[in-house]
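Note that one protein chain of the assembly has been removed; the remaining protein chains are unaltered in position.
Letters A and B name the chains as they come in the text, with residue numbers starting at 1 for each one.
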Amino acid sequence: MALLEVENLQTHFRTPEGVNRAVEGVSFHVEEGETLAIVGESGCGKSVTSMSLMRLIPPSAGRIAGSIRFDGRDLLGLPEREMRSIRGNDISMIFQEPLTSLNPVLTIGYQIGETLRLHQGLSAAEARAKAIEMLTLVGISEPARRIACYPHELSGGMRQRVMIAIALACNPRLLIADEPTTALDVTIQAQILDLMRDLKQRVGAAIVLITHDLGVVAEMAERVMVMYAGRKVEEAPVAQLFKTPRHPYTRGLLGAIPRLGSSLTGRQERLAEIPGQVPSLKNRITGCVFAGRCSQADEICRTIAPGLETKAPGHFAACHQALREEAPS
Amino acid sequence: MTQFPSPDRTMANLAVAEALPDILPPIRRRGPVRTFIARHPTLVLGAGLLLLLVLTAVLAPWLGTLDPGALAPARRLRPPSGNNWFGTDQLGRDIYSRVIYGTRASLMVGFGVSLLSSLVGLAIGLVSGFVRWSDGLIMRAMDGLMSIPPVLLAIALMTLSRGSMGNVILAITIAEIPRVSRLIRGVVLSLRDQPYVDAAIACGTRTPMIIFRHILPNTLAPMTVQATYICASAMILEAILSFVGAGTPPSIPSWGNIMAEGRALWQVKPYIVFFPALFLSTTVLAVNLLGDGLRDALDPRMVKGV
């Protein structure tokens, strides 16, 4: 049994203009200790998926349906109190913008210790000692002095290290990292990614890595899931996805990566871009969600929504046109 | 290993996505009028009530009223009845008529003060925002004026001048001007740093033109909202001034005056105070609701609430 099994996840929001189907029928699983990357453009439902896993969508805003089984327990069926004891303890999160994600008026020591006191019942002194230990672990120098600092007194990279320290304080089994490096400088990005890889080996937590940066995917993930317009359109082991992307959307995404040195070769390659824009999720979409932007779309694509099918071992895509690997005869 | 484009696809070998049910009830869409009412209930309610009160003030002579100043010593202190709906006061005057006519005084003060203080405040705010050397001076003066509680400022002004409607409006206006000036100055300063205003200045557009084209249209929304709140607070201030004897002269029926006259008798004849109080509260409520509604409607980014 996998650590996390998500089946037919739907997250819909109420808006004055109608129901926004932000996530529609997404299924995936994460094995113990594995790293799964979820990629897609902004607004494709990646972040909503991660918020749904933690049940952080307020009931007044929308509803989550389907099933999320974590370690065999259905999270969507749990009472709020039990869900709270899982958040920050068994499953924890790292967010994109470390400056705004840390509380500006509380010391970082308090913010790290808070989870420990809550979930592990540590005393204030024990929580402080553990907070110092966590700061050392994430590579912050002079931790005993730094725990009295406020977030605005730290640099961007240090803040993200603090976020990681908070997330890992209770030894979670699953870490959800929502664009953990997007807001950082390029050099800091590399450091944070190194830190995450290093800590993952030490702590052994599984990671759901949400990103739009395919470079980060290549470096960190074992499996990749591509989302578009609230749906999962493709899933494959990372090497295979980069080598033979099946879904036209994935091919578009890969084509949109600027390649180093392309201007030196003389060929003025244009950075590929996918024409058109993501369809509005406020109306029901008939047919394939990508049909409007797809160069290969035909009448069938526009009328019948493609389901995920196995295109190769471990490689799924939801496309009527995608090539299928012939079964060895 | 060969790959082939999907052969002639039939319905049978297509992978079809499972159709999922809706998990939220569909959201009803209403017509534009009903949508507006549903989104801005306070605006509609406040505007409706205020319209009713304006009509009351205009139509006062035709609403079954008597002469609000007519004395009838024989009919002193009558409780509400079929003849005198709200009763009579210690001089035998019909309270219903006085309250209905009192609408005029309250609305006049409210509208007068909000109009005057907006105009003067706009002028001061513009000067302060555009003439750099004057800014510090003007704003310190406004700080000084603002640190005197409005009620006391108006009382001080009224002790030194003859009680008349005009003076009441003036006194309250002076107390309200700093708030408008600061608001306008804030808007001007934030707009002056906008690239398109910089561009206009760089192109040699003259200051009056910049003010008319770029600044004034942007001050309109916050100023309207502010003027509404000033209207409400001016009405309360007028009533307070009249109540403590520093307001409109007793010859003019205003809600504050009627209550001041009923003050000594409120334990035995509570109705004298009750009816003007009811009208005053309703009017101020209407104006405040209008203000809240306008603020939400004019600036959807602002958080609902304050």
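Convention: a contact is a pair of C-beta atoms (placed from the backbone, for glycine too) under 8 Å apart; a residue touches a chain by one contact, two chains touch by 3 or more.
What we mean here is this: contacts and distances are computed from a predicted model.
You can't see one chain of this complex, but its UniProt record names it "Peptide ABC transporter", from the set "Peptide ABC transporter", "Heme exporter protein D", "Cytochrome c-type biogenesis protein CcmF" or "Na+/H+ antiporter subunit D". Looking at B:36, B:85 or B:266, the residue that reaches the missing chain in the full complex is B:266. When you scan A:35, A:52 or A:89 for touch with the missing chain, the hit is A:89. The chain not shown here is touched by just one of B:124, B:157 or B:197, and that residue is B:157.
Residue in contact with the omitted chain (choice from B:124, B:165, B:215 or B:246): B:246. In the full complex, chain B makes contact with the omitted chain through residues 42, 140-141, 143-145, 147-153, 155-162, 232, 236, 239-240, 243-246, 259, 263, 266-267, 270, 273-274, 277, 280-281, 284-285, 287-289, 292, 303-306. By the touch rule set out above, chain A reaches the unshown chain at residues 54, 56, 60, 84-89, 92-93, 95, 97, 100-106, 114-115, 118-119, 150, 152, 163, 166.
FYI, only the chains that are shown with their structure count from here on.
Partner chain B is touched in their complex by these residues of chain A: 8, 10, 12, 14-19, 24-25, 62-63, 65, 231, 300, 304-309, 318, 320-326, 328. Across the interface of their complex, chain A is touched by residues 1-6, 9, 14-20, 22-24, 26-27, 29, 39 of chain B.
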